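One structure, pasted below without further comment.
A single protein chain has been removed from this complex, and every other one stays in its place.
In order of appearance the chains are A and B, and numbering begins at 1 in each one.
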Amino acid sequence: MKFRKSLLGAAIAGTLASSSMAGEVEVLHWWTSGGEAAAIAVLRDMVEDEGHTWTDFSVAGGAGENAMTVLRARAVSGNPPASAQIKGLEIQEWGDLGFLASLDSVAAADGWDDFLPEEVASVMKYDGQYVAVPVNVHRVNWMWANPEVLESAGVSAPTTLDELWEVADQLQAAGYTPIAHGGQAWQDATTFENFVLATGGPELFSRAFVDHDEDALTSDAMKEAFTHLRRITDYIDEGAPGRDWDQATAMVIRGEAGIQFMGDWAKGEFTAAGLTAGEDYLCVAFPGTDGMFTHNVDSLAMFTQRDSANQEAQATMASLVLSTEFQETFNQNKGSIPVRLDHDMSTFDECAQASMDTFVATSQAGEGLVPSMAHGMSTTSSVQGAIYDVVTAFFNSTSMTEDQAVSRLASAVRAAQ
Amino acid sequence: MTQSVSTPEPVRTVRKVRKPSLGDRLAEQIPRLVVSPTLLIAVVFIYGFMLWTLVLSFSNSRILPSYGFIGLQNYERLFGNERWTVAITNLAIYGVLFVVICLAIGLLLAILLDQKIRAEGFLRTVYLYPMALSFIVTGTVWKWLLNPTVGIQRFVRELGFEDFRFDWLVNSDMSIYTIVIAAVWQSSGFVMALFLAGLRGVDDSIIKAAQIDGASRITIYTRIIIPSLRPVFFSAIIMLSHIAIKSFDLALALTGGGPGFSSDLPAIFMYQFSFTRGQMGVGAASAIIMLMGVMAILIPYLYSELRVKKDDR
Partner (left out) sequence: MTVKHSERRYSEVTGRAVLYAILIIVAIYYLIPLAIMISTSFRDMNDIRFGHLIDLPSSLSLEAWRMAWSEVQIGARRQLGLRPYFINSLLITIPAVTISVIVGALNGYVLSFWRFKGSNIFFALLLFGCFLPFQAILLPQATVLGKIGLSGTIPGLILTHVVYGVAFTTLFYRNYYVSLPGELVKAAQLDGAGFWRIFWRIILPLSTPITVVAVIWQFTQIWNDFLFGVAFSSPRSQPVTVGLNNMVNSSTGEVRYNVDMAGAIIAALPTLAVYIIAGKYFVRGLTAGSVKG
């Protein structure tokens, strides 16, 4: 079966372009289970249909923590994979080390600049050249709610921070756990950055988390965000610390909790439970961040290949990643939205459509689209880690004041740069 | 010497006056030859790599090794980081408790199992099996058990004890002890096996002699058997300290180092700084400090253990 398929693929590829050779593309990624595994398997099929071989190098754990360890081991042993799932500023770090290959010829031929938002394209370029291809866009600043719980407490989904605390009080009075939270460093940081976006707006968010501007990091809006973050602890249950995000989602699904703050991958859990967006569960922008978009873009960076057949396989894969067909199926499976601004969203669910509307609007307006700090889009991994430490320490401490938090934040960011 | 069994007497006397033959000298060297591959391994893979790590700890390495000398900056950063202090304090608490409790439980179970117990094979496997399970998943189960809203606390409360509290997992001051609980569960069975093998090697005749002298069972154990297990204690302590120092997936799966970073351990710190936080120099510095700590404890212990053995002989 497999043999026949690859033979067929080779025959097709041979007729398409005479110069085309069957190469191998080894892809290191951490889309290993559930919907995301099914999603990446689509790319494998498409690459193999072009006659190339896909060698699947999947390594899960953390947000790619183990995969990054493996990538380093492979790099020092002298044979990095053809392609690796690398995000945000880390692409620049690998570029600095001279490992990455240019994709400019593919990008020019397919017209990437025409349909990729500027904000995303700049992350994919090193030294002005495309070295990575974006796969999807996750929106981080979402809030998920159980409509039955909201209704029985007599409230509707909050849209501002003031409303959030009113709703939380009502939910508590009605006997629910108002907010489903998982007390892990990355979840604390995700919630925190949402508050920063709400209290300081996109401009302060970028100054603090992209430019690491000291005034921004110690600003009043930042202190206010910390105040809100601490207030969360009054509305979560005692089992929250260490809880995985899917368990927090399950609390909303079961109707034990009213709302959860989480990126759009939470949809996967709702879908797996057989629930429909807009009816059985609600997706609303994080209070106070309506019309803003915190993005978390997954991307595949390309490593320099010696073998020309493998270079071709690599280029073919890069082109396929941005094809409409792949963008459609991958993002349907994964809960994210396509990275192409021109994508037709008619087959997507309500939440994805809303997400896309905001994505297009913010990228065209040139404001409101910010890179997620908590998901490694805005800072190097060392600065991100330093921020995590301060945020989670503050969240789990009863004695640290907001003033102390911002000054520790500023000094930790400085030390990690 | 090897051939002398089959060779006739005269040859042996001749050899006494002759210089040792090549074969003899080779035979004398056999012990050294046998351990030489291991020596090579130790030089390259243990000491070579230690040296390399030491070099990195003075370098400006970030996401990959590089060799720009920056003096003690990595060490300054390391000790300026609150997380590191928490991590080494935790290792001290966790390491001591883990080793002591595992030794106690392991020895106790081994002695109890050694009383001609029925179904010994079954019980032994039950005590040993936790080590067979990968902690990637058992960590999840322990997390459920220890979580107050899911596990033991919920269960006991549902039995009617409404005031029962067991919330160590979510309590910053107590979270490190939950790692001890799960780690003891995982490793004490192996210590039991180690002691059981040792008990089975104890010479029966000594015990019988003591019984004839009228010594009680407890005396026989405390005075004769347990002291004779000294080399087993040595193996067990080395092995347990190894596990304690390297505890990584256990802590990561159970608490993730949390709440906050209250249950962080040096191995997690080192891994994160070296590989996911792009501060390889700081990671290397933490490895060196850990090694120095280990040596400070281990050298005196090894010295006393190995010297005692020499005297025995």
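Convention: a contact is a pair of C-beta atoms (placed from the backbone, for glycine too) under 8 Å apart; a residue touches a chain by one contact, two chains touch by 3 or more.
Since this is a predicted model, take the numbers as computed values, not measurements.
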| item | value |
| --- | --- |
| Sole residue of B:98, B:127 or B:221 that reaches the chain not shown, by the stated touch rule | B:127 |
| Given B:59, B:241, B:255 or B:279, the one touching the chain that is not displayed | B:241 |
| Interface residues of chain B (partner: the chain not displayed) | 1-2, 4-5, 27, 30-32, 34-35, 37-39, 41-42, 44-50, 52-53, 65, 105, 109, 112-115, 117, 121, 123-138, 140-142, 144-145, 150-151, 155, 185, 189-190, 193-194, 196-198, 200-205, 228, 231-232, 234-235, 238-239, 241-242, 245-246, 248-249, 266-267, 270-271, 274-275, 283-284, 287, 290-291, 294-295, 298, 302, 306, 309-310, 312-313 |
| Touch list for chain A against the chain that is not drawn | 2, 26-27, 29-38, 40-41, 43-44, 54-64, 66, 69-70, 72-74, 76-79, 138, 244, 246-247, 250, 253-254, 263, 265, 268-269, 271-274, 334-335 |
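Basically, only the chains that are shown with their structure count from here on.
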| item | value |
| --- | --- |
| Centroid spacing, where centroids are CA-atom means, of chain A and chain B in whole angstrom | 39 |
| Of chain A, residues touching chain B in the complex | 62, 65, 68-69, 72, 75-76, 90, 93-94, 97, 183-185, 237-243, 380-382, 384-385, 389, 392-393, 395-397, 415-416 |
| Of all residues in chain B, those that touch chain A in their complex | 62-65, 77, 80, 82-83, 143, 147-150, 167, 169-170, 172, 175, 254-262, 271-273, 275-279 |
